[in-house]
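The structure under discussion is supplied below as structure tokens; questions concerning it will follow.
Missing here is one protein chain; the remaining ones are kept as they sit in the complex.
Chains: A, B and C, in written order; residue numbering restarts at 1 for each.
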Amino acid sequence: MAAMQRYSIFSLLRGALSGHRDWQPAWRAPEPKSSYDVVIVGGGGHGLAAAYYLARNHGITNVAVLERGWIGGGNTGRNTTIVRSNYLLPENQRFYEHSLKLWEGLSRDLNYNVMFSPRGVINVFHTDAQRDYWIRRHNGMRYAGIDAELLTRADLARLVPALDLSPGIRHPIVGGVIQPRGGVARHDAVAWGYARAADALGVDIIQDCEVTGIDVEAGRVTGLQTSRGPIGAGRVGLAVAGHSSRLAEMAGIRLPIETHLLTATVSEPVKPFMDKVVSVAAAHVYVSQTDKGEVLIGGTLDGYNSWSQRGSPARLEDILSAACEYFPRISRLRQLRHWAGVMDMSMDGSPIIAKLPVEGLAMTGGWCYGGFKATPASGWCLAWTLANDAPHALNAPFSLERFRTGAVLDENGAGPVAWGH
Amino acid sequence: MRRQPFRTAEGGHLIDRTGPLRFDFDGHRHEGYRGDSLASGLLAAGVRIAARSFKYHRPRGVWGFGAEEPNVMVTAGIGEEARPNLKATEIPLSEGLEASGQNAWPSVAWDLGGALGLAGGILPAGFYYKTFMWPARWWLALYEPLLRRLAGFGPAPPAPDGAFHAKRRVNADVLVAGGGPAGVAAALAAARAGARVVLADENVRFGGDLLRAPGEIGDGDGLAWIDAATAELEGMSRVRLLRRATVTGYYDHNLLLVAERAAGDAPPGTPETRLWFVRAREVVIAAGAHERPLLFAGNDRPGVMSASAAGGYAHAYGVLAGRRAVIAGNNDSIYSVARLLRSAGVSIAAVADTRPDSEAPDLPCRAGRAVERAFGSRRVRGALLRRTDGRAGDRGERIACDLVAVAGGWSPAVHLHAQARGSLSYDEERGLILPDRPGGANRSAGAAAGRFDLDGCLAEGWAAGVAAAASSGHERAAGEPPRSPDRSAGDAPVFWQLGGGKRFVDLQYDVTAADVELAAREGYRSVEHVKRYTALGMGTDQGKTSGMAGLVLLSEALGRPVARTGTTTFRPPYTPVPMAAMAAGLIGEGQDALRRTAADDWHEARGAVFTAAGHWRRPRYYPREGTGEDEAIEAEVRETRAGVGIVDVGTLGKVDIQGRDAAAFLDLVYANRMSSLKTGRGRYGLMLREDGRVFDDGVVMRLGESHFYLTTTTAQHHAVMQHMEYLLQTVWPELEVYATDVSEHWFAAALAGPGSRALLGEAAPGLDLSDEAFPMMAVHAAAVADLPALVFRMSYSGELSYEIAVPADYGLALWTRLLTAGREHGLVPYGTDAMGVMRLEKGHVTHAEADGRTTPDDLGLGRMVRADARSIGVRSLALPALRRKGRQQLVGLSVIDAQARIPPGCQVAESGDMRPAPPLGHVTSFCYSPTLGRALALALVENGRARTGQTVHVASPVTGFSTAAEVVSPVFYDAEGVRLRG
Amino acid sequence: MLLIPCPFCGDRDETEFAYGGEAGNERPADPGAATDEAWTDYLCFHDNPKGPHRELWFHRDGCRRWLTVERDTWTHELRSARLSRP
Partner (left out) sequence: MADDATDARRSALAGLDLGSRAGGAGGVLLGEGPARESFVLRGPVDDPAFAQAVETALGAGPALEPGEARECREDALLIRLGPDEWRLVAPLSDDGRLAARLASELAGGRGALVNVSSASTVITVAGEHAADLLATGTGIDLDPAAFPPGRAARTRIGNAQALVHRRAEDAFELHVPRSYARSFWEWLEERGREFDAAVAL
């Protein structure tokens, strides 16, 4: 296969001279082969990353990624793009910090600018109880070797001038914490960058190919039924986010996952006025401004099982009123578009990256709100698990068995209520 | 110079020519009329460059007539009043309006950013994905700030929106979206049939396309018919007409959002926006169609515009978009537009029809020709016409003009149909995307359904109205539908472009045909990929004019039919909605009511410092003259422990439980037994979640054989109520139990301290307070301070203590009377902080400890759990991970250095050096104990109870604090409970 | 925003309700006798169909009844709603 065309300022200048006629496809559009060593189901960031790391880290290149629509069109393409590792539980801290480290080198690793921008992720708090919680969480991060700092109101005023710090509001902000290395990345570019790099290593990326069945013989996966015909597979990795339960069901497996809606919205673009990512957890709203100028606002779940990818205006009212309350000048902007994603909500709020009870079958899923930031590490761990037929220490805690033994990883202490996390 | 050089001498049905209005654009003063839009005002004034494009800062002028306008977005208002990104076509002119251009410096007319256009060559779609990767640090320091500088349209607003925005929820039988001929006919038919109708149109006046171009209905003027029909509707009590009201979103179960804007001359006090939430049984989508552009080099120059818009400015506003026009298109509308413009005074230089054999003897026709290029840079100065059949030897015809009006056909406004998840079909022959199967109780009619003749629109609208009314149960005869002599199909061959060069597809985001082709070449083949790679259709117009052109170009580039390419997803809002309108009524207490206890007025008058407890506010402490916060809190603790204190506990949840099976039910709900309680006695109760984690705690009192009263924590009260109803209605429906929430009915205050018995004795002379008559955990009804009360003897503070509950209407009286009576007893009111200190000294747990992860055993409460696995949560306690050794357990920490204070959020570690290492646990609650003279904490620590006596470190790396502490029992104070006896 | 036809109150907005998840998830009658697997099935492993779903809703701001609702999780079409305990 042809070597990957390098991207750089020089290639861009050269392109300009030739009217940009010489750019090669970022990835091929191959016909599916009759079988592969490993097939990854789901062409979101996670699936594409898994394929890339299988090829790059484990030398397994006879790999296909099957995507029923267009790559990156799932939650990868519709999230609020926040990347951070500021978790409470040690298992999560380790995993997400590994992910953050991969993010830091990702553009150069892939030779595709995923625009990872470590602009700092801030959480603010209003009450003593919230203060104790957030500081404790950030102290815990320090013990895990992760960057974390405390912010006074004066710090907040300096870092986020748009934030309403006045004492007269319903829930005055008394302070905040920041993970300076946290930030955002360009969601689409993550899918495209992984796809391009994986393709260059020989991975077949097959779009418009829906998996409709999983073939299991004698307890072992042998292949997949798809809308483009059967495809044999030595091993199969599922990375289908909100669709995890459906795929697992095809192999006769039930998962502790429910599918829920999460809404996000953008304003019309305006000139930059906010460069931090700010989360007001108590009001369930997080706000950032993209490089194109839109204010990007995310909130909480609609709170009932749904696959519809379109949320309720009631939730929009919640999200936008909270945004206007804490960032008052946003109230002068107008909402341009809103959409929703179908979230794979696990029963403890933490992911499942594990072998499943069918030989050769593994999954990554149960990402809840938080899987975009996990993209590199999730792919990395799934690749490891498929290549070694065993989990890596990083993902060993994210097993399916934990729901049987009670060893759940419940960041929020919400209990086994999928929509509670 | 004439103030409105491009205004005709007469005509313009939307304007009122009596007395001009003045307005400012980009620092220049202009004149217009009441009824003008800013766009028509600018055109009348001869302002051609009214905007700059996003990426290349190219000069841009008005393109459209209404919601579809892609170019001219302005900032209206100045300073704090500025609102960015408003479409000039949607801003009503008002006296003194100040607006400015955007994305330009110093002005849109003379913008230095225009130089960027020269760099266009190295900035193709997605260029940033290919560069700016080295060195890594430069991304944040240099590259991204540069990109951000270029981003955005309008300025970020410096101040919040101060206007009043209203909301209204209404139910309707039929909502009609769009008030053109089809919509008005639908509304009239439905209303006459007896339906409750809402008719919404985004324009100032009903009429739709008839606002732009005259048409005939019945035997008269179309607009006159519309006026008569709307007058009839206006007179019907079950009809609501909404003007300037855009149906922005179509949601589940036929809920539609309609954003109504205030009129330009609305009286003060009129809400700036009113957001209607219309729940309709049936919806008629009569949203019309958007005129398509044609692609040719220079098609973005000021002066190139939609032909129907050019006609519309003349017809509706008496404004000439130019003096000498070339009109080009692929359908018959170019002739009517040409005649309309000519009669308004525009000289028609040429009418180019892509169809080879069309003719119009009264006009300078150029059949079989289209525009290949527009000349001029700051505004259009001419057009090059060329044969569309590509015949050799055609040297083209260059025609001077200052207006190129293009009519590329129509795209039905299928947005609402698609938002409702109706399917779309592509009519290859007509080149139209049409609504197919509806996704809700709706039907499309008129131009929105691909019907372009007036007669057909009226007929379809009428039929849709009749059908919608019938489906919602209204079948009165509606009469005959209106007719029109206009029965021309209006169909056009599909035609998009001629020639090469820089052809703009998405004017707003500067997406060119070359960008679309590049995306296809690079493998971004899905239409969704192209959208995201090029930003096509992502602007504030959401591709209303560019969408189809993009689809066709992509399909051509990939050599596949348009139907296979499909569309991108249509999403709300149809046009942008003010954030402030969405937030209306939901800011501050409007969203999050502040709950006040019955004694709240007293606390406030006393100057209490409050804290939030869920929705409630509670006094944290009562400030004292001459001392600080800590001293005041410590004094409240000391004085309560030494004498007597009173605290407002009105926020606790309270539930009345009655019914035959009440006792059995409580045994199942709590982890400990309640059925063994004697009447008149209470017990501390522990509620688990089904997964074995501690859910809530409180006190259960037995008032009668099958009558109980229980308290919940403030935070979990609603959750507990819901939980109990869940159990009663779905898990054990056979139990007869009535759980009634009485939290709002009862106010409660606790008297605590050795002096409480004496004080209560005085306030409740009829009550025998001796240990025998009134032991711990007993309850009595009595008059307290002459008020009907329930008195419980229980203690949270560890002192002798009574909780007194009265109906909340008497709450303030109880509180003030006790305080008055308590004056001689040294009664001190205390707040939640002092309460927190006292409970911590006693080792009582709260939500900081019962954080949703801890089991009863973790919290040292394991012995309370009854071994009956039927009770909620008990079975889970047998799961291996909940029985595992080495879990974190609740311990007390006594700080060794008596001067040290504990900061918030500490971890507990083996060593004090704060180097990365797994901590042993964390502090859950902490205080300085005035009673014991040192800092104390409760903590969850791995294997905690086994560490009793060991030294650990309490540390907060983010503040650089660490101190040593001894692991002790969580009960720091009066472990034997001597003080409870008083 | 869903419109839920409460059998007692009539049509009400989704915002008046609290969601309660899968309706058919029966609590083991004798939890003490349930295996860990059976018990955790009940706790954590629920139906999650794309399509018709029987689910519970609590009419918190209305009649305070738990409803059993049949709703399609893809189209949101609401097929039926009845009181969980008649």
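Heads up, the rule we're going with is that contacts are C-beta pairs under 8 Å (C-beta built on N, C-alpha and C of every residue); 3 or more make two chains touch, one makes a residue touch a chain.
Source: prediction; values computed, not measured.
> The chain left out touches which of the shown chains?
Those shown chains that the absent chain touches are B, C.
> Taking the entire complex into account, which one of B:48, B:130 or B:595 touches the absent chain?
Candidates B:48, B:130 or B:595; residue touching the omitted chain: B:595.
> Consider the whole complex, including the chain that is not shown, and state which of B:774, B:792, B:810 or B:830 touches that chain.
B:810
> Among B:787, B:908 or B:955, which residue is in touch with the absent chain?
In the complete complex, the chain left out is touched by residue B:787.
> Given the contact definition stated above, which residue among B:364, B:481, B:659 or B:912 touches the chain not shown here?
The missing chain is touched by B:659.
> Counting contacts across the full complex, list the positions on chain B that touch the omitted chain.
164, 166-171, 196, 269, 271, 274, 277, 279, 585, 589-598, 600-601, 604, 615-616, 656, 658-660, 736, 738, 740, 742-747, 783, 786-788, 807-814, 817
> Touching residues of chain C against the unshown chain: what are they?
With respect to the unshown chain, the touching residues of chain C are 8-13, 15-16, 60-65, 83, 86.
Just so we're on the same page, only the chains that are shown with their structure count from here on.
> In angstrom, rounded to a whole number, how far apart do the mean CA points of chain A and chain C lie?
Roughly 29 Å separates the two chain centres.
> Chain B: which residues touch two or more other chains?
Only 251-252, 255, 421, 690-691, 876, 879-880 qualify.
> Chain A: which residues touch two or more other chains?
In chain A, residues 308, 312-313, 404-406, 416 touch at least two other chains, as defined above.
> Which of the residues in chain A end up touching chain B in this complex?
That would be residues 7-9, 11-13, 15-16, 19-21, 23-29, 69-70, 72-73, 77, 90, 104-105, 107-108, 111-119, 126-129, 131-140, 142-145, 148-150, 162, 169-171, 177, 186, 188-189, 192-193, 207, 267-275, 290-293, 308, 310, 312-313, 316-318, 320-325, 328-339, 402, 404-408, 410, 412-416 of chain A.
> Residues of chain B touching chain C in their complex?
251-255, 279, 421, 439, 690-691, 718, 722, 725-726, 728-731, 733, 868-870, 874-876, 878-880
> Taking the touch rule as given, give the residues of chain A at its contact with chain C in the complex, in rising order.
245-246, 254-259, 303-308, 312-314, 347, 403-406, 416-419
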